[in-house]
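Note that one protein chain is taken out, while the other chains of the complex remain in position.
Order of writing sets the chain letters: A and B. Residues in each chain are counted from 1.
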Amino acid sequence: MSLHATINVERNGFALSVDMTVFDGETVAVLGPNGAGKTTLLRALAGLVRITGHVELDGYVFDDSATNRHVPTEERQVGLVFQDHVLFPHMTVLQNVAFGLRRDGERIAGAWLERAGLGDKANALPSQLSGGQAQRVALLRTLVTEPRLLLLDEPLSALDVSIRAEVRRELARQLAAFKGIRILVTHDPLEAIALADRLVVLERGKIVQSGSPIDVTAKPRSRFVADLAGVNLLRGRGRGDHIELDNGATIAVPGAGEDDVFAVIHPHAVALYRAKPEGTPRNVWPARVEDLDLHAERVRVRLGGPVPLVAEVTTSAVRDLHLEPGTDAWVAVKATEISVYPA
Amino acid sequence: MALAGLGLLLFLLPLAGLVVRAPWGQVGQELLAPQTATALGLSIFCSVTATAIALVLGIPLALVLSRTTGTLRSVLRALTTLPMVLPPVVGGVALLLAFGRRGLIGAPLYQLFGVQIPFTTTAAVIAETFVAMPFLVIAIEGGLRSLDQRYEEAARALGANSWKVFARVTLPLLRPAIFSGAVLCWARALGEFGATITFAGNLPGRTQTVPLAVYIALESKPEAAIVLSLVLLAVSLAILIGLRDRWLGEP
Partner (left out) sequence: MTVFAAASLQPAFDKIAAQIHVDATFNYAGTQTLTAQLTQGAEADVFASADKTQMKTLLDAGLIAGAPEVFAHNRLEIAVAKGNPKGIHSLADLARPGLVVVLADPSVPAGKYAQQALAKANVTVHPASLEPQVTGVLSKVALGEADAGIVYVSDVVTSQKVQGVPIPDSQNVVADYPIAALKNAQHNSNAAAFIAFVLAPDGQSILKAAGFEPA
């Protein structure tokens, strides 16, 4: 069992162009900033958007623009869970869960609700549920129909931050129990890493990176991924023992090759000084503090200069160095702390 | 606030005029007059039938309207709302030209089956439907446009075909819009005068609805006209208030 999708959608100047394969039992998180086309991708898989391309699940063709084939949503057996649940407001919880069932709907739905610990809510209206309960009912409503493909659109973003962790654990359990293919869309890296086996990073309608959460965060290929991994990402051209950035600045690093490369520098490998340091580090640049951001005992310092970087230092270092926005400082990075991989 | 009060006054003053000028001593007598009951019965029958027909034809029309775009939509919308801006008398003439003995459809009907629509209760119902249905269509179309389409998408994703989506999701969610549209439509039908008198004529028991009876009475017995108007007012108020409690729960 697997999903093969080649999807092209063009609308109002926005173009989505995605080619992806998902294998049975896999949970894929489509991660990307707002407006990247994540929801459009999900809607295209559900058949709610007409596409150019080809979508096929277990050899069954959903869409094929070459033969003008388009299987309507209701015939796809695809489960779609919306961001804000979209429970039918005029039906009880039981009627909602039974909606997609044909025979014996209410009995089966009742059993599912019992098992999920929501039996006492069967006769409640959606408006009487908490956000977390509504999310669980929405997922149940889809799961009872035994879809072959489960699509979740920002499943937790409508929830209050205080209950998100709890609902996320519950969601992880339910996803693990579901046997088919799971695709969830999110802009929250934590959600993606907690729930998915594989990340697909979508930016401006295109997949920029794909792989296990560890691989993706270890070797970011975009500013968006670097930001969510919390690392500095630089791009330049390899010149043997150094990298030349687009603005002409150079970074010494062994084995940089002769091709376009990415360089990742972890913020705690960035050292700050008031005066130009002497000694081993070969990468030393002047910088100006742009702003400071406190994270527990550590402070993230955003620096401007020939090589814009984020440094992570201790609160005492901030005090000792009198760091504040506008302060001039010197930056030093050991060449061995820089990891380089082809762009 | 002052403007709102002024607006309210514009409604209330004519009503107050009716109430003040009503010949209260004769009310009982006028109410018991058989013509009153006949006209009132006919009015209720015609307006309810017109509303029922408007629901059957108007909901699909509103669906089509809400799903079209561009020029076609503008054209359809203009056609649907035409009876709202057309003077009802002109509407009546137009109906005669369509359904009359020499009308587009009326002529073959008359020649083939000997059926004449004008001067019948059917004609009164058609006239009321023609004039009142746009109110229903516009209200429901508005409801459809403001409906979150994801409810329908969620239903489809759960395997519901178009009919099930419509019957179990769209229609129930539209209930407030349908209800207010039907009430507006019914109220407009109940007060219909111009198209009815032109297309259906005026015959007690067959086409003389309360507004027509009021108009006729105004010529000969103005007191009776006032009583009839008050009766129409009371009946419509009672029904509107009653329906509101029943269908919308608390106001």
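To be clear about the criterion, contacts are C-beta pairs under 8 Å (C-beta built on N, C-alpha and C of every residue); 3 or more make two chains touch, one makes a residue touch a chain.
Note that this is a predicted model, so its numbers are computed, not measured.
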| item | value |
| --- | --- |
| Visible chains in contact with the missing one | B |
| Sole residue of B:G58, B:G100 or B:G181 that reaches the chain not shown, by the stated touch rule | B:G100 |
| Per the touch definition above, residue among B:Q26, B:T68, B:T121 or B:N202 touching the missing chain | B:N202 |
| Residues in chain B touching the chain absent from view | 96, 100-102, 116, 118-119, 197-198, 200-204, 207-208, 212, 215-220, 222 |
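One rule holds in what follows: only the chains that are shown with their structure count from here on.
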| item | value |
| --- | --- |
| Averaged-CA centre spacing for the pair chain B and chain A, given as whole angstrom | 55 |
| Interface residues, chain B side, partner chain A - complex | 148, 150-151, 153-161, 165, 168-169, 172-173, 175 |
| Of all residues in chain A, those that touch chain B in their complex | 46, 48, 72-80, 82, 86, 88-90, 99-100, 141-142, 145 |
